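Step one of this worksheet: look at the structure below.
Right after this comes subunit A.
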Amino acid sequence: MNWVPEAASSFAGKVDGVLWFVTVLSIVFFILITVLLIYFSFKYKRKTENDYTPHITGNQTLEIIWTVIPSILLFVIFAYGLIVYKEMRTPPGDAVEVNVTAKQWIWIFKYQNGKSTINELFVQHNRPVKMVMRADDVLHSFFVPAFRVKQDLVPGMYTQLWFNPTKIGTYDLFCAEYCGTGHSQMLAKVYVMSPEAFSRWEKGDEEETTTFASTKSPEELGKDMYSKNGCAACHSIDGSAGVGPTFKALYGKNESLQDGTTIEVDENYLRESILIPQAKVVQGFAPSMPSFKGILTDEEVDALIVYIKSLK
Partner candidate 1 sequence: MATGTAATISEPSFLEYKSGFRSWFYTTDHKRIGILYLVSISIFFIIAGSIAIVMRAELFTPESNIVSPHTYNVLFTLHGSLMVFFFIVPGISASLGNFLIPLMIGARDVAFPKLNLGSYWLYLIGAAILLFALLEPADTGWTFYTPYSAKTNTNVILLTLGIFVLGFSSILTGLNFIVTIHKMRAPGMTWHRLPLFIWALYSTAILQLLATPVVGITLLLLIAERTLGIGFFDPDKGGDPVLFQNFFWFYSHPAVYIMIIPAMGVISEILPVFSRKPIFGYKAIAYSSVAIAIISFFVWAHHLFVAGISETAAIIFSFLTFLVAVPTAIKVFNWLATLYKGSIQFHSAMLYALSFLFLFTVGGLTGLHVGALAADIHLHDTYFVVAHMHYVMIGGTVMGFFGALHFWYPKWFGKMLDDTLGKIAWFFVFIGFNVTFFPQFFLGVQGMPRRYATYLPEFESLMKLSTIGSWILAIGMIIMAYNLIKSLYSGEKAPDNPYNSLSLEWQTSSPPILENFKEIPVVTDWSYGYGKKG
Partner candidate 2 sequence: MEQLTADHVHVHHIDPVEEYEQSKFGMWLFLGTEILLFGGLFATYAIFRAKYPEMFHLDHLKLDWELGALNTIILIGSSMTMAIGVTASKKGNNKLLIIMLAITIICGLVFGFNKYLEYTAKFAHHIYPDTSIFFSLYFMMTGLHMLHVFIGLIVLLIIMILAIKGRYSASYNTHVEVGGLYWHLIDLIWIYLFPLLYLIG
């Protein structure tokens, strides 16, 4: 069993060092206390009603010892934690910046070359990256266990964190600060790519890294878009209630809108709702969906509509 998740950033090992140091110290003290507790309990178990017990009220030497030693150890833990913390909080000057925006309940990443992705973060192997982060609505928290990084995103304020990914692979990104109904669905993936693969991705050759390729049928592509763009956080495909209307049997349905009118869900309405979500909001739902204009291509929007139509 793995005690800690895979260590995939430059300082992950150091964080584990702190963790292990505290854990080992804790175990030593835990064993000391538990062994004494159990030993005393059985050794001095009551034998008769009138057992002799000594009148011991204290021992200054002992008490000084167990005040001073823990104090020193606690200071050491503090200092060790501080040293690693300092490194975690100080991004190197050459770190590549990525802008992160979190909103209920998706992650949006904007890269320096103008690209932007949703719920997928692409970084290059062995190249430090700095996340400049902002929340749109409520608190969120960027948490990648494999990198041992976590930082809250706060509306109205920029926060930052950095890491240097040292292992190629795919890692989970969680939202760690409670942010409402879709909190536990606010997940993303971090792709750490070799320099070659990364530059191919940067140039726009997406086949290499992501799976949506023209070889796929529109329905399959739409399904991919559904899971990749965080639609699932609000729109179920099995008819269960969520933050937004379910996609199951949505196409062709008559929905009553907030202004009291009714509309039949057709291709045009679906397209409009993806690109300008606030235009016609279905009654009983909050107007909280973000716009996907500029994030999805026309082809991808078409594919998504085909997919929604397929959910009977």
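How these were chosen: all candidates are chains of the complex that A comes from, given by their letters.
Going forward, a residue touches a chain if its C-beta (ideal position, glycine included) is under 8 Å from a C-beta of that chain, and two chains touch if they have at least 3 such contacts; residues count from 1.
Note that the structure is predicted; figures quoted are calculated from it, not measured.
Chemist: Which of the candidates 1 or 2 touches subunit A in this complex?
Modeler: Among 1 or 2, only candidate 1 touches subunit A here.
Chemist: Which positions of subunit A touch candidate 1 when the two form their complex?
Modeler: Residue positions touching the partner: 2-5, 14-15, 18-19, 22-23, 25-26, 29-30, 33-34, 36-37, 40-41, 44-47, 51-59, 62-63, 66-67, 70-71, 74-75, 77-78, 80-85, 88-89, 137-139, 141, 143, 145-146, 148-152, 154-157, 159, 172, 174-185, 187, 240-242, 286.
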